[in-house]
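Following: one structure in structure tokens, then a few remarks.
With one protein chain withheld, the remaining protein chains of the complex are depicted in position.
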């Protein structure tokens, strides 16, 4: 493969705040380096169908602060088949697109990896998911914003919990990972946190509530990751409420607000940094890798590693939750 | 009854942002007018139990911006009985508290009205409820903040709806009244709104979605008041999704975040104005009334009227929703 | 003049949050009523130069929440001359634009009034200015958002004022009117407020600081409207600081942040209501009027009246500031 001239960019999978900042960075870094930039709409679906437009610098003006993704995102059944990926390859050939930057998570990179194996394409991934569950990068784009959204919501709920002396169970996103739950729990001073990575023992929670919460506190917050094995906030709250009718228990499921909103400064900086790094990596002949940030340095992580390994929770934060909820 | 010297203030019923601003105004206006101010904790329950403290000007410093209520709120079964109210009266006599300002909604004023009928007490009410469903005042304290909270949340959901081409059903508070739903719908540019005051015809909604939404729009928002007769956001979304598997339907129930948060400028000004007006009314020998704002003027509305009458929705806003969702 | 078919819309003068919501409402109301809608860029300048594009419903999708104005705004020297207005008229004739909705303030309506007098044009104005200084409407679009922006900023400054026991003078917008200053002062619990409408007696301020602030408070906020006759926050702070070196005095000029930001719910509802009302008024053969809201009703105010009269401050709020700063 010769020198890269035309770089396409797409967003795929669940959307995350900061994806627009990353798109902007990819487009401008491509142009800065003498390439043409192409926006691919609706993820891999749009790649197959050729829903692709040339993008200039001003096409990404004034989007750094916007939630969502101007390129939209979709799940593509067709791209999961070899035939679909061949169509995508042919479309790239037809348009002369040499290389791709794909912004998304696990599923996005799995698809990209197969695509790289089967066809002579150059692809670099940018970790964009609120869940922060990608191995090989300290932060994924959207995570910091999602945590701030949760914190802002829990602060509001704390107001009313405290006015009524209530115990709230608040469910946050995270089907397989407790990153959002744990970090929000520390940041909101939650009384307890339940995450998928750790078997929930409701007896432990019960003991804490009896010994530490009930005698000393008039209101409380328990953060529950949606993927917690004990069945979500409603199930847990029910069990606690049945056992302790003396608690005034309430449940809130924060839901999709966690995916939207103007990205935080942190996510915009991460997105801008990784967008530039992705283009640099392509121009350095890298492919089938994700760019990430580890200990402030840009790193290149093979798709394979990013997908297969799982990132551990910060256990120090778990300890801190316990210390600070006395 | 002689000149008023000691004024008690309490918050009761559901809490609302701006209650603290109202407490601050009552306390300072009482002191400004040469009275002593007393904070009564936990609503009528605290009045019966004597959970009451003298408050000085600095006790309400730096609370104007806080959500919740520093005096807390509770529902009191005992105060619903004549015996409970007699106990409350005796406690007031014991402490020499001449008059009360009660901040809350319907239930708060019903209790206050009975209390006034049975005992020689001076009580003025301040409308504090996010639902805005009190007759005799254009705005209740907390309503503007709650609408802004909903709008902020829906803006976030719009980001992700639009990234995925989804149709969202979003449930907001309002068991008997559609004020929050209607105003948020206009402010977020929602595609449709369902309120308790108007019989929901799902066929209408279906027709709108078929003729206006489906051919022209890629994503949409339907705001549903929790008290809507057709059964809440989940029920409606289910029916629509069953009939139209081609829509990508999602549901979010905003829940208790609507009760919290730092009050908006509007609510703080309303709360400050009504707090001062409540003390003025007491000193003018008014009792068994709510102070409200109608057409920018302070008005005095007998508790009886405020409770019995129901405030109509602004039908102009309903029309506007229809015009602007094309 | 026959039936109106093509309606143009422009924004002019200083921009205000909510202008986009008003543009959206005008465009969609026009289309809803069977007319064509045209967006005119850069205010009257764009009208003269023909910087005008047809707008469809989807062109105003997803702008209700955006600050600024997608049509931009500019001051036009040429439109102040009869020749310029004649050019503008000829451009309208050329494009077949029958009627205009102009969104702005004083200057915008002065120009529109002359234009109506000299040419056979139908023009309706929408009050869009953060200053709220237009006679004939209770609220102008952008005012509520600007006040909330100020309140949010002052809340932040209160944190640091209180950490350091400092006295802050904060300058807010309002060259001729104290609406933003007064309302923010009440909403932030400011110790004092200085507005252009009332002669500032620094001796009064000094007395207040000596008798009420110094002995009782450890930190304070004085809100100063930029148009205050005594010369702005820096001048006043200097004089106070010179006389009282014992105060730790600081100054902040809030500046242009007051013009931006996502509009508040209130401003979006006002903008949507007035946008629809403006189109209705044109279709009812109204011209040379501003639509406004008085006591919840839509009103039509001749440009002449809106410009010439001045809206009085709410003196009740001035009294409240005094009562509540004890």
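Read from first to last, the chains carry the letters A, B and C; within each, the first residue is number 1.
We adopt the following convention: a contact is a pair of C-beta atoms (placed from the backbone, for glycine too) under 8 Å apart; a residue touches a chain by one contact, two chains touch by 3 or more.
A quick note: this is a predicted structure, and the numbers were derived from the prediction, not measured.
Of the chains displayed, those contacted by the omitted chain across the entire assembly are A, C.
Among the residues C:94, C:118, C:159 or C:204, only C:159 touches the chain that is left out of the figure. Checked against the full complex, the candidates A:82, A:96, A:189 or A:231 give a single residue touching the omitted chain, namely A:189.
Checked against the full complex, the candidates A:162, A:200, A:252 or A:288 give a single residue touching the omitted chain, namely A:162.
For chain A, the list of residues touching the undisplayed chain reads 24-25, 28-29, 31-32, 57-58, 61-62, 64-65, 138, 144, 147-148, 150-151, 155, 158, 162, 183-184, 186-189, 216-217, 262, 264-266, 268-269, 272-273, 276, 295-296, 298, 314, 316-317, 319-320, 323-324, 326. Although one chain is hidden here, its contacts on chain C can still be listed: residues 11, 15, 17, 19, 66-69, 72-74, 149, 153, 155-165, 168, 250-257, 259-261.
Throughout what follows, only the chains that are shown with their structure count from here on.
If each chain is drawn as a node and touching chains are joined, the picture is a simple open line. Superposing the C-alpha atoms of chain B onto those of chain C requires a rotation of 180 degrees, given to the nearest 5.
Each chain gets a centre from the mean of its Cα atoms; the one farthest from the centre of chain B is A. Inter-chain centre distance (chain A to chain C, centres taken as mean C-alpha positions): 39 Å.
For chain C, residues touching at least two other chains: there are none.
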